[in-house]
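As you look at this complex, bear in mind that one protein chain is not there, while each of the others sits in place.
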Amino acid sequence: MNFARFSLPAKIGSYTGLTGLALIIIAPLLWLTMSVFKSSSDIVTNPFSLPKSISFTNITDAWNAGDFGLLYVNSVLITVVSVFGILVLEGMAAYAFARMEFRGRNLLFVVFVAGQFVPAQIVALPSFLQMSHLNLADTKLSLILQYLSWAPFAVMFLRASFLAVPKEIEEAALLDGASRLAVLWRIILPMTRSSFATVGTIYALWIWNDFLFPLVYLRSSQNFTVPLGLAHFQGLFTTFWGYLIGAIFIAIWPPILIYLLLSRQIQSKLAMGGVKG
Amino acid sequence: MSLVHADVTAPPQPTAARAARRTDRRHKRSWDAYALLLPAGVFYVAFQLLPILMAFALSVFSWDGIDIRQAKFLGPANYVTLMHDGLLWRSVWHNLVVALAVLIIQCVGSFVIAAIIQAGIKGGRFFRLVFFAPVVISSVAVGMLAIFVFSPSQGLVNEALSGIGLGGLRRPWLGSGTWALPAVIATYILQNFGLSVLLFISGLGQVDQDLLEAAELDGASQGRILWQVVFPVIRPVATTVFLLGLVTGFKLFDTVYVMTAGGPFHASDTIVTYLYGVSFGGNDIGYGNAIGVLLFVILLVVAMIQSRLTRTGKETE
Partner (left out) sequence: MNSTTRSSGPRPLPRRSFLRATAGAGLLAAGLPALQACGLTSSGSSAATTLTFMNRWSDPNSQKAANAMFSGFTKASGVKITNQVQPSSGSTYQPAVRTAFSSHTPPTLATDISGPEVYNLARAGVLMDLTSIYQGIKSRARAGAVAGSEMDGRIWGLSDGATIGNCVFYNPDYLAKYHVDAGAITTTSQWLAAMTDIKKAGGTPILIGAKDQWPGGHYLNDLVQRRLGSAAATQLYNRTVLPKQGDKIKWTDDQVIAAFRDYLAFKPLFQDGFLGEAAATTDGQFLTGKAGFYEMGSWLLSTMRQAPPSFTPGVMLFPAVDGGAGHGNEVTLANDTIIVSAKAHADGVREFFDYFTQPDNLARWSGSMFTSPPYEFDASAVKVDSPVLSTLFGRINSFSADAGPHGAALFNDQAIDVNIYSRYIWQGSVGLMTGELSPEQLCRKLEEATVRAQQKLG
């Protein structure tokens, strides 16, 4: 597919459409960034003008009030450990489903995948009672254990990716006398690296942004994660929306900045893959 | 890629002597396989399946969430209520609308966008960055931002409409029975379509360049190339994207709850926001779980339909 070969209307349409979409996404973010430097009353009286003076109060107040430093540490810890665990656990399982024959394989696969069809909202309470029984209520570990059980999507995706590796390569290596482990490690994993990166990224997003399980499991603020911190600023009756704008700003920009910095890595990993040569 | 079928053959056995060990090896492989499944299985069964089963079991009880020993067995009463619950079926309808919007706008649209970017439009990298950026943000934060954006008196949407002379199109977006759900859907799609774009781009990267060039040299139109060369390679990614879109669309909660809590007057209720209101607003955990079971069944059906539709053609995917 070559853009240069698109017809003229297609080219114009493409540029207009994509630019329009980009603007729609950028505009609210721009508005947020502009508003966060204004005073509370200025946000309401002049929502669309540039700030008269740059004030960092909304950000610093929200950061301190929400103790976002600690929240970020918690979120990072939980996310990194969970994602790493998922990739290892589900990678093994997916390989078994993709490359091995065994009794009950189809049934077990369906069982593994079926979990994603149940909404987390009905699982949260029984799961909490379970954690409470295990004396793990209100701990970061309880969250990690829960996230490590999020098998369905990873198993599905990684299995498909293993299946896409041509068997001829594998068989040739096995014929040459390589052990299964060596085949897995030296041939299959490098070829599916992009899928692992994809699954890792998706799960990192899901886990980082998860609101329900931290809400139900955690009670002590020292264990809270970033999304919970945001919720502190939306009271039932009172909303300190100077703080709220500051909190939204804090919740939004760090992930975007980190993504922008890492995007080179992520892009190349995700674009890689396939069987070349 | 279909849900279950995979074509796995044993390595070729050149000598008769080794053939005798085939059954042996398959037997051993069963234990290999189980061993590989065990770690993931332990976590999955313990912390997801068991609570799920408990939640399903609770659907025939009446429980207010305080002391589980005081839950009362009801039999099928919750399911009878469910059948007659007009508001619930209205929510199911809303989810169907969401699913349709996600399929058509998000999945198809993302593919088109990915194709354009992959084809080399100028600024492709910029577009990729901008489209994916909202994906990394918490949907709670996006929902809160959207509340400001859709504010009738001073939100970006209405102000922009007035600014370009379309002031007549101003609406009380999140307070309108007709527009609340579309507003929520628009927010959800704008936040998430970047992920689909990325997945499609990675899939498109697997297209065989030689074949592409050959087709172009042959003078085939871009459309024909898309159909014959690109689509077959894209299919597994497309299936993932579609299934993911459908499942998350049916489970939609965060965005809706933050923006409208299902309002105004249930106009934007999804199955899960309705469930949440029943379970935690109305303290009727049993009935809420019955709704959860219904959602599970719906999603199973959706997945099976999708699996059947994508099974046509090669079995190896």
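Order as written gives the chain letters A and B; numbering starts at 1 within each chain.
In this section, contacts are C-beta pairs under 8 Å (C-beta built on N, C-alpha and C of every residue); 3 or more make two chains touch, one makes a residue touch a chain.
Everything numeric here is computed off the predicted structure, so don't read it as measured data.
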{"item": "Contact residue for the chain not shown (choose from A:F128, A:Y147, A:F162 or A:F249)", "value": "A:F128"}
{"item": "Residue touching the undisplayed chain, where the options are A:T19, A:S55, A:T139 or A:S263", "value": "A:T139"}
{"item": "Residue among A:A10, A:A27, A:A114 or A:A172 that touches the chain left out of view", "value": "A:A172"}
{"item": "Hidden partner interface residues of chain B, rising order", "value": "28-29, 31-32, 35-36, 38-39, 42, 64-68, 70, 147-148, 150-154, 158, 170-177, 180, 260-261, 263-266, 276-277, 280-284"}
{"item": "Residue ranges of chain A at the interface with the undisplayed chain", "value": "40-41, 43-45, 61, 65, 77, 125, 128-129, 132-133, 135-141, 144, 169, 172-174, 176-182, 186-187, 215-216, 219-223, 228, 231-244"}
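Note that in this section only the chains that are shown with their structure count from here on.
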{"item": "Contact set on chain A toward chain B in their complex", "value": "1-7, 10, 14-15, 17-18, 21-22, 24-29, 31-32, 44, 47-48, 88-90, 92-93, 95-103, 105-106, 108-123, 125-127, 129-130, 145-146, 148-151, 153, 155-157, 159-160, 163-164, 167, 171, 174-175, 194, 198, 202, 205, 208-209, 211, 226-227, 230-231, 234, 244-245, 248, 251-252, 255-256, 258-260, 263, 267, 270-275"}
{"item": "Chain A contact footprint on chain B (complex, rising order)", "value": "1, 3-4, 6, 8-12, 26, 29-30, 32-34, 36-37, 39-41, 43-44, 46-52, 54-55, 58, 65, 68, 113, 115-121, 123, 125-142, 144-146, 148-149, 154, 156, 159-160, 190, 195, 198-199, 201-202, 204-207, 212, 216, 222, 225-226, 230, 236, 240, 244, 247, 251, 253-254, 271-272, 275-276, 279, 285, 288-289, 291-292, 295-296, 299-300, 303, 316-317"}
